[in-house]
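Here's a structure for you.
Removed from the display is one protein chain of the complex; every other protein chain stays in position.
As written, the chains take the letters A, B and C, and residue 1 is the first residue of each chain.
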């Protein structure tokens, strides 16, 4: 009988210069995978270096959180970037992060798109392929994304490892897709509920949809959000609950 | 008896998105080392990729032309960047370029600062050390710069290879330093003179100063400028003249 | 009997820092309206100032060529910018240009979106409304755009003057819309044809569609392109032909 294993990932290093957003130090004590901002939506070189050093010290895996080039919009505004530009921009970001991961004695272990690029590559085949092309330019790495997304399909077709993640604080439809932000009930606010959903997602691979049904959501990783007040505390509660439930919390990469 | 060897380096890929500045394709047929802009003063990811591919095809060595973060000023405005920021910004740029060099089957073989950062690190010990710290973060690479500069001194102290370059189209003082741009006669315009100075610099390691004296300027590389009309033609004339003079034109890295 | 009047507009000041694209000086001797880049896709403050000074000297009207914030993509990548952000970004650009127009003894006389924002606001009602909201924030100005576009409809609804323009070097469908770039025949290359189409558009308000029909295209302004080699020469030929045909070439604003 195999032990159930789950990864916890969070977006880190999402400040820029003078601005801070995430409590990187606290989150790095909890998560097993750090999605590090690479400078296009957030993430200055000093922060990238520091987060890589802390992650390496604590054995947290480092992932490249690649984005559209959009500091002003924090990468949340979808852009019609031609595929060759998008692929090169993705590769550029991965390369920039690699230097800091390597200097810290670690490596970039996976890639996860951020914000609008994450959402767009759920359904946009051309942009999904472009992101994967960028990952391959950078040597080929596992890609972390939404189950059923074009992105993960493109990664698999390209021979890359496609890693599925789930969101304990987001509502799901009966079809197993995320209820879009902005719709009523899209975000699960109550911390207790987020914790119990995390355990069920990790242990049983299922979640209760917004419409009441149980839905299967197979995922090797849970995404915990880092940019809200109390984010690190909630993440720590989730991790404790997972471990109490007999799950092993460990990186996928 | 050893054959005299000289490298020809040029700044390449200095466009950004819609804008072009250098005739990369023509120059890559002439030079042996390409200082590739890495996105901070110029150099978008698509161009970086293309220049790396062309350079790799032709056996031209790829160098990271690192800069202050200043697209609006093309990296020509000196900045008081704190050392830890400067080091991390330099490493970031090297890493971003590495991904394209590697994808092209090559590697980043050296680092050369651009514009104001080049000029500042001639005399600014702290910034010179910061650039070298950035190069070491990125794994350690040869540094190309001005003979007598703080930059080359810092590189040597750090155990990196320090490679000296000369400028056939710039006037020298009797002390062997460059006459600052803006002073009368600082730039040698006549193509024939640039060609003959190139040969003398490469073969004899000397140049006639603006004040008439012969000055020793030992250099393993000659910098040819790529951003002027006819730059590629002039570079080709220089290379032909060097070869006719019995020099071997070959990369230092 | 009224004399036929036509405006000639061109995109100007589309460099950034070290990079140049348009021959601003030559074009300002020909056109009657200058769409000046405002810094978001191109257009640094020094260039904006110089173009405004030249335009004011020559009596050329100054328009704000507003764009998505996208230097790397030259404003050619459509972006899902929320309406309040887009409106504020448009107003910001207009204000920035106004200072230079005013310093030159002139004023910003109209607004024309650039690139992807121009194309998007042909059909995107929300973004068209947001651009118009931005123009109103800036005090309200005439809006130059494509006949039939959502942008011009939104401008009219808001009580702004909506000014229609035509393109002599672009193919039209039988419905009077532009054949999308990328489709065969979308761009009219032959200079003679562009000149004769210009006269027919200006004098008769019609053009031959790609499919052979005559199409009515009422326009108060003709857009001549400034970013191609020989652009200023072609613009001068168009202006001469218009004047020989008895049209008065004069700004709309």
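As a working rule, contacts are C-beta pairs under 8 Å (C-beta built on N, C-alpha and C of every residue); 3 or more make two chains touch, one makes a residue touch a chain.
All figures in this text were calculated on a predicted structure; none of them were measured in a lab.
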{"item": "Absent-chain contact - pick from B:5, B:26, B:78 or B:126", "value": "B:78"}
{"item": "Sole residue of C:137, C:153, C:215 or C:241 that reaches the chain not shown, by the stated touch rule", "value": "C:137"}
{"item": "Per the touch definition above, residue among B:49, B:69, B:150 or B:164 touching the missing chain", "value": "B:69"}
{"item": "Identified contact with the non-displayed chain, of B:66, B:116, B:137 or B:251", "value": "B:116"}
{"item": "Hidden partner chain, residues of chain A it touches", "value": "15-21, 42, 44, 71-74, 76"}
{"item": "Those residues of chain C which, in the complete complex, touch the missing chain", "value": "39, 44-46, 48-49, 84-85, 88-89, 91-100, 102-103, 137-139"}
{"item": "Touching residues (missing chain, whole complex) on chain B", "value": "69-70, 72-73, 77-82, 85, 116"}
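Just so we're on the same page, only the chains that are shown with their structure count from here on.
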{"item": "Touch-based graph of the chains, sorted into line, ring, star, complete or other", "value": "complete"}
{"item": "For chain A paired with chain B, centre-to-centre distance based on mean C-alpha positions, whole Å", "value": "40"}
{"item": "Whole-Å gap between the CA centroids of chain A and chain C", "value": "42"}
{"item": "In chain C, residues with contacts to at least two other chains", "value": "72-73"}
